[in-house]
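Now for chain A:
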Amino acid sequence: MTAPHVLQARNVIAGYAFDLPILHGVSVHVDAGEVVSIIGPNGSGKSTLVKAVAGLVRVSAGNVRLDGRDITGVAAHRLAAEGVGYVPQTGNVFATLTVRENLMIGGAPLAKAAALERIEEICDIYPILKERMHDRAGSLSGGQRQILAVARALLTRPRLMLLDEPTASLSPKAASELFSAVRGLARDGAAVLMVEQNAKAALRVSDRGLVLAEGRNRIEGPAADLLSDEGIGEIFLGFRRDAAKTEGAG
Partner candidate 1 sequence: MILQHVADGILSGAVVALGAIGLSFTMKMLRFANFSHSELLTWGAYSALVFVAFFSSFGGFLDRTIGPFSFGASLLLAMPCACIATSMVALLLHRFVFERLSRMAGHMTMVFASFGVALTLRHLVVLIWGSDPIYYSRELQFAILLPGNVRVMPDQVFLLGLTVVVVIALHLFMSRSRAGISMRGVAENPDLARASGVNVDRIVTWVWVIGASGAAIGGVLYGMTVQLRPELGFSLILPLFAAAILGGTGSLYGAVLGGLIVGLSENLSVMVIPTTYKPAVPFLLILAILYFRPEGIFGERSR
Partner candidate 2 sequence: MIGLVSYIVFFLILSLIFGVAVLGLNLQWGFTGLFNAGVAGFTAIGAYTMAILTGPARDAVFGGFELPFVVGLIGAMAASGMGAAIVGLATSSLRHEYLAVATFGIAVTIQLVCLNWEYLTGGTLGLIGIPNPSKAWADGPLAQNALYLLMVLVSVGLTFAALERIVKSPWGRMLKAIREDDVAAASLGKSPERVRLEAFVLGCMIMGLSGALYVSFIGYVSPWDFLPILTFQIWTMLIVGGSANNRGALLGALIVWGVWTMSGFIISRVVPSEIQAQGGAMQAVLIGLILVVTLLIRPRGLIGEELHVSRHAGP
């Protein structure tokens, strides 16, 4: 029997209101050392999916497993302690707190000494944070904020990292730096699930991709295949604007 996936979500139905699900049965799995991108048009439920996995949106049916253990409905702060790191799309740092305080909150599930030690390690990976340690996070640049957000989530050494549009407001340079940081996470053994608006760039650093549409799995496969399939590119990834010619995606 093979080891269970780090993340396995099956037929997840979830939404903000009881009777108004946004996800209508989505399934996804991610293994250790793997980056999986979720792409799809606006409103397809990408963010809701990562929030549901992070425990911030109620899952009304289906189940979510972490290393084979059922974590459906477990409170978000418990999941953080269990090794799920989550970086939301907006408001991903505490702007009124200093960089150090942001990291301290990220270390909430750890013992204080362990958290302080881990902050040291993180600062060795991202020296910019050390420089700005006592500045308010609100004063950081967009790229620095994103790094802080990732660093905050990394404090607990998560086995599963959830990133919601990490490059949304970044310059191309900062975005490519961030993508290489994401690759680094996977190299260190984490499973990464990433939502991206910039599908092409995201697929280039991903192992696999999942296209969502209207809250359902639409297409999935190795990132390279999705990138090379012109039809998919046209319809879902916006590679070319004139989508009139080719018909039929999968």
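How these were chosen: all candidates are chains of the complex that A comes from, given by their letters.
Assume contacts are C-beta pairs under 8 Å (C-beta built on N, C-alpha and C of every residue); 3 or more make two chains touch, one makes a residue touch a chain; residues count from 1.
Small disclaimer: the values here were computed from a predicted structure and weren't measured.
Participant: All of 1 or 2 belong to the same complex as chain A; which of them touches it?
Facilitator: That would be candidate 1, which touches chain A.
Participant: Note which residues of chain A are touching candidate 1 in the complex, please.
Facilitator: 54-56, 75-77, 80-81, 86, 88, 91-97, 101-102, 104-109, 112, 115, 152-153, 156
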